[in-house]
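Here the structure comes first, spelled out in structure tokens, and everything after it is commentary.
A single protein chain has been omitted from the complex, and every remaining protein chain is retained in its original position.
What follows is subunit A.
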Amino acid sequence: MLDTVKEFASEFFVTGDPLILGAQVSIALALVAIVFVLTYFKKWRWLWTEWLTTVDHKKIGIMYIICSILMLFRGGVDALLMRVQLAVPNLEFLHADHYNAIFTTHGVIMILFMAMPLMFGLFNIIVPLQLGARDVAFPFLNSLSFWLFFAGAMLFNLSFVIGGSPDAGWLAYPPLSGIEGSPGVGQDFYIWGIQISGIGSLASGINFVVTILKMRAPGMKLMKMPMFSWSVLASSVTIMFAFPILTVTLFLLFLDRYLGAHFFTVDAGGNPMMYLNLIWMWGHPEVYIVILPAFGIFSEVVATFSKKKIFGYKSMVFALMSISFFSFFTWAHHFFTMGSGANVNAFFAVTTMIIAIPTGVKVFNWLFTMYRGKLSFPTPMLWAVAFIPCFVVGGMTGVMLSVAPADFQFHNSYFLIAHFHQVLIGGVVFGYFAGLYYWWPKMFGFKLHEGLGKWAFWFWNIGFYVCFMPQYALGLMGMTRRFNEYNFDMGWQPLNVVSTVGAFLMGIAFIFQVWQIAHSIRFLKKDNSGDNWGQGRTLEWSTASPAPFYNFARIPQVVAQDDWWEKQQRRERGEAEPAEVAAAEAAPLEPIHMPKNSGIPIIMSGFWFLAGFGFVWDWKWMIVLGLAGVAVTMLARSFNYNDDYYVPVEEIERIEAAAARGAN
């Protein structure tokens, strides 16, 4: 009996590595601590009613952001471990299997469990406010999306301490990721972690497309919509078309592994090249899914802190939508070296280059938004300005990579690694940081400490260049990605050491940010007035900070592209409001129709987690239990007709009056 338990435990838990043992112990301690604190302060009920069951887009957004910051920490530690290993030739710090697992989880976590939730967090918090709406189109589905993401992320992260991490690269090419190449359960954690959170992403994409198309305030024509909302539309449409491909691809890989099918195997007529095509048909649009909202954020931030209208609005909209469209026609540039022939390579080289055109136009438009503006440089603007040169270099090296015959020399080298980190950090991360700093007061009613933010900014920026510029050179020196060690005589060490130093500078920057948040919470200066930067342009700044749960007491009547800014201008000039605006503002308050909280999303996602965990270990009873639970919770939701309520006028008046007092 004891032996069977022992045997099971040694297979179930990852054992024999002090680093992982430390992680296991600290996870257990953290869990105990969380349970203790919640019980001691009697916060369980509060947690359940205020957060876990909420359908409020603002709270869901905050939960997304908390998760993404935790994931940034995990992915960042992975990166630092890798950089330590590579700083010295033939170092025996991480063994090959451990290193392979770490670069795999680093990639998956940073893209799918850090960038995506940070993006959805910002979508959630800002889009309804910017549109003058009271919530997203499908608040219940929105909550379900979050919990599915959470279940998937937890399942994926669990593989670190239970069963073993996936180690076939972040896109898991077969045959390596097939059952023969990766017999362990790590790859199953990969499939189910991504699969479950992927359902959530797809649902979010649909949710935001509908929200943007159907829930804009009266008067907000599409061509008067703020740029961030446009970028969310472009990104969400891309999600709608791209994520089903991912789901199908991973499902086929699952069939190969679980039922012995032969979609991507080398034998019995399977075709691994098909997997490469399919995964990149999702994977390439995916990088545009995360970068497009960053473009939207830059547009908002640059216009706000230039005190000037965004330049070339129509061009910007056209550029966003054309990038979204073209992103579906470039996937094969990820494997020019697969020998598809000159016709195919030439086609995909040219389609890839075409994307540089609208992207370049956007850069010029941001520059000319600043031109003849009145620029101030608080932290959001710093990130936006630092983004421009960084992204231009990243884009240019991207163009160099798109030159198919030259790519034969760049492919899978550190040149490629440097390129995509430059666009993903310099573009996506800088962009989301800009957005986070910019909208932080909107979320919480206080700004983050500027001084610490500047320290973080400089450490991030200098660290970035110190880390990744040498990697371009390393690529040209022939250093290939995913090497866990190299010989001293290659001459790669000096630049690797520089790169590692840069990575640690970024690690310090992250510590500054954590400090900054903690410090700002401790010494916060509450400012509920709404327009925290004093020069906001769009509707989110017209309501209190943080916004009341119903967002707007009266749905605003929109007349201009930068509606809030124009309103302030009219006020300054002492002009009267246009008739329709005056009428909307004078209208009596009406009861507000709101969705009720629901525990079903978190419970259903818990069952998804069970089903996924069951599939990973092939425990049939758990699979059945999990899927049955999913079905039952769906039915429960379908027959629940009591899912909405009205906020009475008296309560609205009370909340508005309190907000007005807070502002003064």
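Just so we're on the same page, a residue touches a chain if its C-beta (ideal position, glycine included) is under 8 Å from a C-beta of that chain, and two chains touch if they have at least 3 such contacts; residues count from 1.
Going forward, contacts and distances are computed from a predicted model.
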item	value
Protein name (UniProt record) of the chain left out of view, among "PadR family transcriptional regulator", "Quinol oxidase subunit 2", "2-oxoacid:acceptor oxidoreductase subunit alpha" or "ATP synthase subunit b"	"Quinol oxidase subunit 2"
Residue of A:I462, A:M594 or A:A636 touching the missing chain in the full complex	A:I462
Residue touching the undisplayed chain, where the options are A:K43, A:K214, A:R482 or A:K525	A:R482
Among A:L38, A:M240 or A:I388, residue touching the chain not depicted	A:I388
Option touching the unshown chain, where A:M116, A:L131 or A:A168 are the choices	A:A168
Residues belonging to subunit A that touch the chain removed from view	96-97, 100, 167-169, 173, 175-176, 180-182, 266-274, 306-315, 335, 337-339, 341-342, 345-346, 349-350, 353-354, 356-357, 360-361, 363-365, 367-368, 370-377, 385-386, 388-389, 392-393, 396-397, 399-400, 402-413, 461-462, 465-466, 469-470, 472-473, 475-478, 480-487, 490-491, 495
